[in-house]
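Removed from the display is one protein chain of the complex; every other protein chain stays in position.
Moving on to chain A:
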Amino acid sequence: MNLSFLAAGAEGGAATPAWAMLAYLVAGIFFILALRGLSSPATSRTGNRFGMAGMAIAVITTLVTHSIANIAEIGIAIFIGAIIGVTMARRIAMTSMPELVAGFHSLVGLAAVLVGWAAYLNPGAFGLLTDGGAIGPVSKIEMGLGIAIGAITFSGSVIAFLKLSGKMSGSPIMLPGRHIINLGTLAAILVLTAMFAHTPGADANLPFIVALTIAAFIIGFLLIIPIGGADMPVVVSMLNSYSGWAAAAMGFTLGNSAMIITGALVGSSGAILSYIMCKAMNRSFISVIAGGFGADSSGGGNGEVREQRPYKQGSAADAAFMLEQAEKVIVIPGYGMAVAQAQHALREMTDVLEEKGVEVKFAIHPVAGRMPGHMNVLLAEANVSYDKVFELEDINSEFAQADVAFIIGANDVVNPAAKTDKSSPIYGMPVFDVDKAKQVFFIKRSMGGVGYAGVDNDVFYMDQTMMLLSDAKKMVEEIVKAMD
């Protein structure tokens, strides 16, 4: 077979040899396999190795095919990044995973902006020059969009990071006329991109690319500040998607298949996760993006006085006694479990109960926590076997047979108002049917807070409900002690 085509240059544009294009394609396929592995925990680690191998192929191919004048500097740059990255990955607490991911997204966004600018300043290196010695208009559109999406990803993720890590208030910040400002800025970015592409000559089009970069940084900031803490799972997924589209736009500019395939994968991944999150809250994507949900309503400025309704309060000893008598217990963890770091104590409680012959299952709502799958990671960290952890639709029918529904740090996801009260802000959201369980234990810090949606929860006042008012971790530890 004649393989000489492998050494041939690609048609037009960058002189990337054919073998290198095939190598980038292999890298892209390895990235597909990395995601494919995540279909089950058993195959997931093999998948991750494919991801690493794909990245190594992409990096080595790039280095080999370019005349590297600065290999030492590049080596140092990679080394610095590796040290920082690995240190962060090792040190981060599992409860802080959402802010780590948001922080990482911001880096992808900023890297996309830098690459876009580098391509603008040195188009020859990227094979972007046309016969006339200038950058073609199509390349400029791709470049402009790549820079814009990257900048939005960066500033949006920085705000998401600050909100998730508590360095900035999680409550929405509403600017007057923000919809008009936002739409105006978006329109300005598109117009600037078109003018940038249309204007030949680096001196003449420089102001446009500067202006579009600045406008994109601003819009990323403006888009995220009005979105409240409870909507963060959608925001994190959405920024995940943007970081993918930024990579894809750069892939178009560079004609690099590994970047395009990856960008498309990551872009669709984030979009699908956003869709799943929105559906799990019965909210439209537009209403989440418009923001304002979860505004602080505890001030009681509406003149509305919540009636004091009777509820039953129990102690750890009461709960321990009844748990031991139960045959089947379903645990519903929420963000409060993460805040209290109660997952390890919860696992201990599970172990004790299982030794006594009680069946314990975990029920996870798609929007529990601050990012998709947040609760699953925490339970995995605490060594809870993943075959005991179930999704909403798989376990909801089992509450009728459950002796105890054990709610820890969750609230809105068990609120029956979502099923019955059409005026409720969470109406239509799928919730757990805890009212069907024989008994409900509700661990909560106090009777004051009412979840992020700011609505009262009828589960507190049901006959079969026992409120366990305490810090989640302390309460579970006391229950474990009381069972000995």
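The rule we apply is simple: a residue touches a chain if its C-beta (ideal position, glycine included) is under 8 Å from a C-beta of that chain, and two chains touch if they have at least 3 such contacts; residues count from 1.
Following the convention adopted for this analysis, contacts and distances are computed from a predicted model.
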Checklist outcome for this item: Not-shown chain resolves in UniProt (candidates "ABC-type polar-amino-acid transporter", "proton-translocating NAD(P)(+) transhydrogenase", "Phenylacetate-CoA oxygenase subunit PaaC" or "Potassium-transporting ATPase ATP-binding subunit") to "proton-translocating NAD(P)(+) transhydrogenase"
Item to check | Among A:336, A:366 or A:430, the residue in touch with the chain that has been omitted | outcome: A:366
Item to check | From A:122, A:401 or A:420, residue that would touch the chain that is not displayed | outcome: A:122
Checklist entry - Which of A:22, A:272, A:317 or A:447 touches the chain that is not shown? => result A:272
Checklist entry - Among the options A:170, A:263 or A:430, which residue touches the chain absent from this view? => result A:263
Next on the checklist: If the hidden chain were put back, which residues of chain A would touch it?
Outcome noted: 10-13, 21, 27-28, 31-32, 34-36, 38-41, 44-45, 47-48, 51-52, 54-55, 58-59, 62-63, 66-71, 73-74, 77-82, 84-86, 88-90, 92, 94, 97, 100-101, 104-105, 107-108, 110-112, 114-115, 117-119, 121-122, 124-126, 138, 236-237, 240, 243-244, 246-248, 250-270, 272-273, 276, 354, 364, 366, 371-374, 376-377, 380-381, 383, 385-387, 389, 391
